[in-house]
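Sharing a structure here in structure tokens format.
A single protein chain has been omitted from the complex, and every remaining protein chain is retained in its original position.
Chain nomenclature is as follows: A, B and C, assigned in order of appearance, with residue numbering initiated at 1 for each chain independently.
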Amino acid sequence: MAAPMSLLVEFGGGAELLFDGIKKHQVTLPCQPEPWDIRNLLKWIKQNLLKERPELFIQGDTVRPGILVLINDADWELMGELDYKLQDQDNVVFISTLHGG
Amino acid sequence: MAAPMSLLVEFGGGAELLFDGIKKHQVTLPCQPEPWDIRNLLKWIKQNLLKERPELFIQGDTVRPGILVLINDADWELMGELDYKLQDQDNVVFISTLHGG
Amino acid sequence: PLEARAALSPAEILRYSRQLVLPELGVRGQLRLSRCAVLVVGCGGLGCPLAQYLAAAGIGRLGLLDHDVVEMSNLHRQVLHGEAREGLPKALSAAATLRQLNSTGQYVPYHLALSPSTALELVRQYDVVADCSDNVPTRYLVSDACVLAGKPLVSASALRLEGQLVVYNYQGGPCYRCLFPKPPPAETVTNCADGGVLGVVPGIMGCIQALEVLKIASGIGSTFNQFMLMFDALEDRFRNIKLRPKKPDCAICGDKPTMTSLQDYEAFCGSSATDKCRTLRL
Partner (left out) sequence: PLEARAALSPAEILRYSRQLVLPELGVRGQLRLSRCAVLVVGCGGLGCPLAQYLAAAGIGRLGLLDHDVVEMSNLHRQVLHGEAREGLPKALSAAATLRQLNSTGQYVPYHLALSPSTALELVRQYDVVADCSDNVPTRYLVSDACVLAGKPLVSASALRLEGQLVVYNYQGGPCYRCLFPKPPPAETVTNCADGGVLGVVPGIMGCIQALEVLKIASGIGSTFNQFMLMFDALEDRFRNIKLRPKKPDCAICGDKPTMTSLQDYEAFCGSSATDKCRTLRL
């Protein structure tokens, strides 16, 4: 049984516009039988934080192309991607890639 | 009796030129009867790291005017200045103020 | 690179004296800058400050590429183009301003859109490429061309009050496709006309981009290999993000690349590289 967990979830590069324009979310995840991983976090975000047009954020069970996921200032590819087991006080950032110049 | 302590001591803004041009020093302070504070650290730096012209770094028992001391990314004035008790893994930065434009 | 030279002229020693005294650069670094050719893809909000500081620092040759002409709505951020340049090709306007700043450099304007048929040949003529473009198809095209030509790519972007910077294809690090194997859905891409941008944000990012080009060109070396710099102007916060390494299964820079030539990037991305209104509703 995983204890409740506190995370700082951030959105940037325009991804925050799907979350009422709010960039920083201090989030407490409830207790659940399984450990929290990014896969579960995405589902939780979709149900609890996403305000509009979920397909612009999530496609299938992962983030849409063009969004980088950062776990404690590192690319999630270095951390196990969807399978990364979240730790209390982790910082998870979802950042839309910018193309303007 | 204080245990040995590991610090990251950094010099910048030109202050590193008094330390062979080396900006980052991973430092281990020896055990001593009293706890380590910044006052003791300055003495230790003067004896162990300073390569030349100590008066350009230390005046009396403190740093010379124009050098800012930062403890874990905060101005040392917020932390107790010379009396701050060092913790293991602290980051202490001595930065010369720049005036060029 | 341009022809190697043995020494700086007295005029060069005077002009660059304030940076020649830096032990990290020195005469050796300055000579390297003078024989370096940098291709600037896009002479807009990023390309203007970038080209300005590269020319000032003594880069030997700057290729200045942009298909667009100067409009009044550019001038809040595209600082090489004055009001008198309205309607002129940006590439020519940029070259004219840079010549006034430093006449010893070579400035080669390309008034055209980068296309798959010409990009590779062009990129091969340069040592370092700076991506200052403003759309997704061009960003894939520039990156792929840099991989095929073996050139380091310093890529920056800016929108609203945010900026991002990565050095791709440098010292064994990842390429743009390693990070973004699939293009973003066209409807998620916002350009500066729709989303807006505070002019000084590309100013800041273009200057940092120029710094990385200068560090690569001079031999100091960039630390942004496998790192991304993120900037939030509202919070005044810069973050250095550790990125993935080069991906063995990358379609263009991987161990067994499936792409060996450039493709149709507008079809790949579902958007146009030159429309003012960039999103094609498919």
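Heads up, the rule we're going with is that a residue touches a chain if its C-beta (ideal position, glycine included) is under 8 Å from a C-beta of that chain, and two chains touch if they have at least 3 such contacts.
Computed from a predicted structure; not experimentally measured.
Peer 1: Out of all the chains shown, which come into contact with the hidden one?
Peer 2: Result: the unshown chain touches B, C.
Peer 1: Out of C:Leu25, C:Val136, C:Cys175 or C:Val189, point to the residue that touches the absent chain in the complete complex.
Peer 2: C:Leu25
Peer 1: Which of C:Ser9, C:Ser73 or C:Gln171 touches the chain that is not shown?
Peer 2: Here the residue in touch with the unshown chain is C:Ser73.
Peer 1: Looking beyond the chains shown, say which of C:Leu2, C:Val27, C:Leu112 or C:Leu234 touches the absent one.
Peer 2: Touches the omitted chain: C:Leu234.
Peer 1: If you put the missing chain back, which residues of subunit B would it touch?
Peer 2: Looking at subunit B, the ones touching the missing chain are residues 12-14, 23, 56, 64-68, 70, 73-75, 77-78, 95-101.
Peer 1: Residue-wise, where is subunit C in contact with the chain that is not depicted?
Peer 2: Residues in contact with the chain left out: 11, 14-22, 24-25, 49, 52-53, 56-58, 72-73, 75-77, 79, 82-84, 100-103, 160-161, 192-201, 203-204, 207-208, 210-212, 214-215, 220, 222-224, 227, 229, 233-238, 240.
Definition applied: only the chains that are shown with their structure count from here on.
Peer 1: Would you identify the shape of the chain contact graph, picking one of line, ring, star, complete or other?
Peer 2: Here the contact pattern is something else, fitting no line, ring, star or complete shape.
Peer 1: Mind pulling the residue numbers of subunit C that touch at least two other chains?
Peer 2: Counting only residues that touch two or more other chains, subunit C contributes none.
Peer 1: Two-or-more-chain contact residues of subunit B, please, as numbers and ranges.
Peer 2: Subunit B, residues with two or more chain partners: not present.
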